[in-house]
Each structure stands twice: as structure tokens, then as C-alpha cells.
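Heads up, one of the protein chains got dropped from this complex, but the rest are sitting where they should.
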């Protein structure tokens, strides 16, 4: 179970050095995780009704920038769940331009549920079996 | 009643032509209106409790780009309410680098209140007198 | 000659009110104009070599926000050149979610050429006939 999400590097994504500004990779990791969940039949805006989960919060993230991307480059972002914990999981992302790796990164996220009485109170919870299964775990 | 908000043009705000990308002006108009309201003693996150108003939604905006801004330029954004309607108002913004005008723009916003029963239902409402007064109207 | 560019409203595009933040429309107008030029066979990074034109700078822009867009909404952006001047032109954009109009906007841009000796010196120039024709003018 993995997903490939495609983006094109556009003019305002690039900095005065003419290359893709690094922060966009983090934005696109978030987008790519969203699309991985979509493919798994787990749209983020339905997680609350189905599981009491107000999203899948990020606890840490990381990226290594291998080679520059330029205006009009087309990136394929390959995403999958690389590690499963009890309530946390790691999503890995590889950004490719053709065969060349432009960047690699990962996000650690936690499964959590909102208190039914006070929705602002959020606590980590075991990842439901069907969520794990849908995502290939 | 007017406010001057200062921003500096940073590296990722600029595009490969080496100049400030135009969309940032719209982001900064929104920020400048927030600070105008702050100065008037009307923090946006207190409008709901005080007036039942879930923010001041934008209905249209406009900008004229006069001269380019560059990396490290310091912009002074002068903002004031330029027009008052019954439930709508226009915020004008002038962006200056020293004496030179980099851009001018405006936002039309409406005062509205959320339905107490269904908060997603929002309707325009007359601008309260003390809000108008605090903003110089 | 018109182009339809598709975008999906993602999580970070939305604000705490849960709706698409207005500034994204301006970013997407810029993207939509880029794709209109692509469709016309006029990729922006080839304009310099082919015409001595360092891009098509924006001189003003405007948007009217008709109805809110939400997380996961799919927007179709219909773009075309709505007015031709000698060296300036207006690009119109309509954002639709299904049949509903979410926003309408336009950009005024100028055709200009860089001085061959000092590339930072840019002056408006008549729009070449083949550019106009490729864009439906």
C-alpha cells in the first residue's frame, strides 16, 4: 500500500536562486499523506465521525534535500507507512524527478481521539485495526 | 485612526526574478487589517464573545503594483478604513519603501454575525457603533 | 482559447473558520495563467530566449469572493484573455465548485522586454502577433 502524488514546481515555489524553496517539501509531505489516506478510504474530514479522531497530528518531521528541483519540474512523491507503533506511525516520502531523487523525508504522526465532552482535550489512542489494515499495516 | 505595520521582504517571499512575489501583498493586507483592529482594541479572537461576530469576512480585494520590492527591503504598510457602509467597509493599504510606493490595495469586508443556534449560518449585520468609532468612523 | 485548471482545497489552505483562505485564490490565478500559457505553447521559462521577455509582470489584480470553499472541495479555474491592449492584457479567472461560482478575479499583466545590455532594465513592448494569436487574440 503506497501512493504516488504528483506536483509541478511552479514559479512562486522557487526562490531567487531559481530553485524550489525547501519549505515546499514539507507542505507537499502533508499533502501526500492526505492523499495516501484518501487512497486508503480514510478522508481526513470523516475521521472525527467514524473514529472520534480530530486529524492525525504531526509530532516530528525531517527531510534530506538531495538535488535541486527547478521551475516546471514534475515531482512524483511516493508515500507509505514505514513504521507502525501502538498509537504513532511514520510516513515516508520520496520525491523523484524522473529517476533522480530530489528529496527524501518522513513525518511521525499520532493517532489520537478528542474527549467527547471537551473536544479541545486530545489524547493518543491505539490505532484502530481497520485503519492500520487500510494503510497496509 | 490609522496603523502602520512593518514587514521585511525575506528570501522565500521572492521569486526567481529576484523580486517580491505579488501574492504576498494580499497576505500582508490581511495581516495589516488584523493589526489595525488590534490597535483599535478589537482583537479578532474576541469578536465572537463580544459581538457574536465570527471574524470580518472578505468579499473582494484589489491591488495595484507600482514598483518592485526586493529581498531585504523594509515595507511600511499604512492602513485605514477608507469607506463605511451599513454592514460593509473598505480597508485601504499603501505599501511604502522609504518614500517610494511599492503597491496600493484595498479590501472590502463585511460585518456579520453567526446564528446563535447554527454557528455555520452567518448573516450581514449593521456595524456596531463602538466598532465604527474605535476604527475612526 | 481558454484553459481549465483543477485544484483541490487542502488542509493548510483553510483557516480556523474552516474555509479556504482568500489569498490562495491569488496564488491560483497566477498558476492558472501559467497553465493557460503552457496550453498556448508559451512556457514562461522560454519567453526570454524566444522573445527577450523576462516573464509577464503583474500590474494589478482583483478578486470577488462569491461563496466559501471548504476542505476537499475541487475547484475548476476557467481562464482566458479577456482584454487586449497594445502591451498589456487582462486575464480573467472563474473558480467553480461544480456549478457554483466560488470566486471571480482578473489580472492585468504587461508584455515587456529586458534590455539586452542591462537585463534588470525592463520596458513595456508591443505584444508579438504570434503570442496574441496563440492566446486567442
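So that you can tell them apart, the chains are marked A, B and C in the order they are listed, and the count of residues begins at 1 in each.
Just so we're on the same page, a residue touches a chain if its C-beta (ideal position, glycine included) is under 8 Å from a C-beta of that chain, and two chains touch if they have at least 3 such contacts.
This one's a predicted model, so the numbers in the text were calculated from it and none came from an experiment.
The undisplayed chain touches these shown chains across the complete complex, A, B, C. Contact with the chain not shown here comes from a single listed residue; of A:64, A:83, A:115 or A:130, that residue is A:64.
Only one of A:17, A:82 or A:101 touches the absent chain when the whole complex is considered: A:17. If you put the missing chain back, the residues of chain C touching it would be 11-12, 14-18, 21, 23, 71. Across the interface with the omitted chain, chain A contributes residues 17, 22-23, 26-27, 30, 54-55, 57-65. Summarising the interface, chain B meets the missing chain with residues 10-12, 27, 30-31, 34, 43-45, 55, 71-72.
In this text, only the chains that are shown with their structure count from here on.
Shared contact partners of chain B and chain C comprise A. Of all chains, the one whose mean C-alpha position sits at the greatest distance from that of chain A is B.
Separating the centre of chain B from that of chain C, both taken as means of CA atoms, is a distance of 23 Å. The distance from the centre of chain A to the centre of chain C, each centre being the mean of the chain's C-alpha atoms, comes to 29 Å. Residue positions of chain B with contacts to 2 or more other chains are 17, 23.
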